[in-house]
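One chain of protein is taken out of this complex; the other chains stay put.
Up next, subunit A:
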Amino acid sequence: MAAYRTLYDKLVDSHTVRALDAGGGEVLLYVDRTVLNEYTSPQAFTGLRDAGRAVFRPQSALGVIDHVNSTRPERIALPRVQADDLQMSYFVSNCKEFGIELFDLYHRQQGIEHVVMPELGLALPGLVIAAGDSHTTTYGAFGALGFGIGTSDIEHFLATQTLVYRRLRNMEIAVAGHLPPGVTAKDLIMAVIRRIGADGAQGHAVEFTGPAIRTLSIEGRMTICNMAVECGARGALIAPDDKTFAYLEGKPRAPKGHALIAALEAWRMLRTDDGAVFDARIEISAGDIEPMVTWGTSPDQAAPISEAVPDPALETSPARRRDAERALGYMGLSPGTRLTDIRIDHAFIGSCTNARLEDLRGAARIVKGRRAAAGVSAIVVPGSREVRRLAEAEGLDRIFREAGFEWREPGCSMCLAMNDDIIPPGERCASSTNRNFEGRQGAGSRTHLMSPAMVAAAAVSGHLCDVRTLEVSDAV
């Protein structure tokens, strides 16, 4: 064990049941918690049942329906919609049979898994949380090691409370300075992904450090860690601080009283030692970052909103040139087009990346007093029913509705379009989500990723738009 350890090293060491090879590169890792969804878990439960195995520690799992469900307000009034769906009904019966708590569509705290866990206070510093969804990296915002796993690993975790785990290399992404006004955590992480590429952090656990990260709210930090998987990170950490502890205090399932005092003492130790060496280090200056949008079909195909669609011919790598040409063909865009000239048909505010209260506030601030442009269909899907209630208490729902946006029930919705919220072929969406892959929001759909405020700006303008120009006119 090295004398000086990173936060990541400490988390792996404290959860190692046994080494599985001589060098300790592969370990049997104790996993504290998981959150299960209806679409990556069915075959795991079938596997347990077929082998006659029980769940090792049922209280360490929470089941949430989020991916395939409707987000239409009438979904509860029509309960047969839920019962009819094979995945949802199988999930309900699995959770019941194996003793796992479930937030189904009737539950007052239903929502997207990575929104629900933090708001309950189940994502705590120092934990290892693995779940059948790639955006499990979100929990790094609390100084927890979160990572996505496949269905076989879900089964392995449920049966053994552990995973066979290969230790990652350490990468530091140090973000100096401060984000300029109108620039958000989403823009920061998009700038990072553009800079290092969709595989830039592959094989690494990333720790985000620096003043710009410390200044972010916990919700902003969740956005950063959530999207770190889009540059290949298999774990994204931010050391917990007083802001983290204040966020957790009073959350329904977070420790309280004497337990909290003991927890805080341990949590304050969760930091990278001075003198610990990272295997790789990236420096980013926050002051240079502008609002970002994607123009292609990979999250690293992004640019500041003030720029134009790039020309693949200027790309020196033949492989990247070919990928860029293909992306522009799919997106129906020509090199040199100003990004602000790209017209949109749809606007979507939602997803585990950007459907928290702070995100909805940021978008509502832009929407207030304006209308969605003619021909643009806009929907807001809060990340959870808790977020929805809090937003309604502030009147955000009214702002969105008055602007012609639909106000929906929680779910993953149009982020991956596993429910009935689908972008038709050839149509274009400004989206606060995390992936602009081909066909992601529907076969032939075209997705531009951006912050929720930028989606709001695009929705009211009818085209991609620098949100900062709207804020100026606000002040007039």
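What we mean here is this: a residue touches a chain if its C-beta (ideal position, glycine included) is under 8 Å from a C-beta of that chain, and two chains touch if they have at least 3 such contacts; residues count from 1.
Here is the rule we go by: contacts and distances are computed from a predicted model.
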Can you pick, from "Tripartite tricarboxylate transporter TctB family protein", "Glycolate oxidase iron-sulfur subunit", "Tricarballylate utilization 4Fe-4S protein TcuB" or "3-isopropylmalate dehydratase small subunit", the UniProt name of the chain not shown? "3-isopropylmalate dehydratase small subunit"
Checked against the full complex, the residue among A:66, A:155, A:187 or A:359 that touches the missing chain is A:155
Quick one: which of A:28, A:280 or A:390 touches the chain that's been left out? A:28
For review purposes, identify every residue of subunit A that touches the missing chain, sorted by number. 14-15, 17-18, 20-21, 26, 28, 30, 32, 39-40, 42-43, 46-47, 50-51, 53, 56-57, 68, 86-87, 90, 124, 132-134, 147-153, 155-156, 159-162, 164, 166, 198-199, 202-203, 230, 232, 234, 255, 258-260, 262-263, 266, 298, 300, 319-320, 322-323, 326, 416-418, 425, 435, 437-440, 443
